[in-house]
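The structure is given below, and queries will be raised subsequently.
Here the complex is missing one protein chain, while the rest keep their positions.
Presenting chain A:
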Amino acid sequence: MDPNLHVQENYANPKTCFFHVLFKAAALAFYILSALFISNFVIIFVMTVLLAALDFWVVKNVSGRILVGLRWWNEINDLGESVWRFECLDQESLARMNKKDSWLFWWTLYLTAVAWTVLGIFSLIRFQADYLLVIGVCLTLSVANIVGFTKCRKDAKKQIQAFAQQTIASHVSSTIQSAFSVV
């Protein structure tokens, strides 16, 4: 009996998952609840945008790396051009990533963007331009992360294909070379 098959799959990184969800939920909750209790718009704005920015940083730098093994950033090369880098782990490590972790990662990412859009529609209906500003900023941050990580995944697949082709090519050439050396 192979005990591996019967192991209940749990979150491999519970702390990271917690933080991943914490700031998103806090930003949404603060925004929704504060509109009921706090009348000062400035506080609502600053706290919500701060929480959304912290969430962006946590997802981009910490949970993206640990939960799904993807990372993206922008850098400026020596020629002064801007280059976007998308990085992923190798195939084996990707296959080894915890399924529950990555499920949580992607679903919360998409759900927050949807939630912010819905809230935006509400404030649009109520003609509240300043709340729309808050939502605009938060939505931009969520969408940026979604786009970045989705491109990472696509890039990952492309790179894996290229790598596979390259290894096959080099393997073939090395076998040919060794065949020639024997002759």
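Just a few scattered comments:
The working rule: a contact is a pair of C-beta atoms (placed from the backbone, for glycine too) under 8 Å apart; a residue touches a chain by one contact, two chains touch by 3 or more; residues count from 1.
FYI, contacts and distances are computed from a predicted model.
Chosen from "TRUB2 synthase", "Trafficking protein particle complex subunit", "Protein YIP" or "C1GALT1-specific chaperone 1-like", the protein name that UniProt gives for the omitted chain reads "Protein YIP". Between the chain not shown and the residues A:12, A:26 or A:143, the one that touches is A:12. Touching the omitted chain from chain A are residues 3-5, 7, 9, 12-13, 16, 40-42, 45-46, 49-50, 53, 57, 61-62, 65-66, 69, 71, 73-77, 80-82, 85-93, 95-99, 130, 133, 159, 163, 166-167, 170-171, 174.
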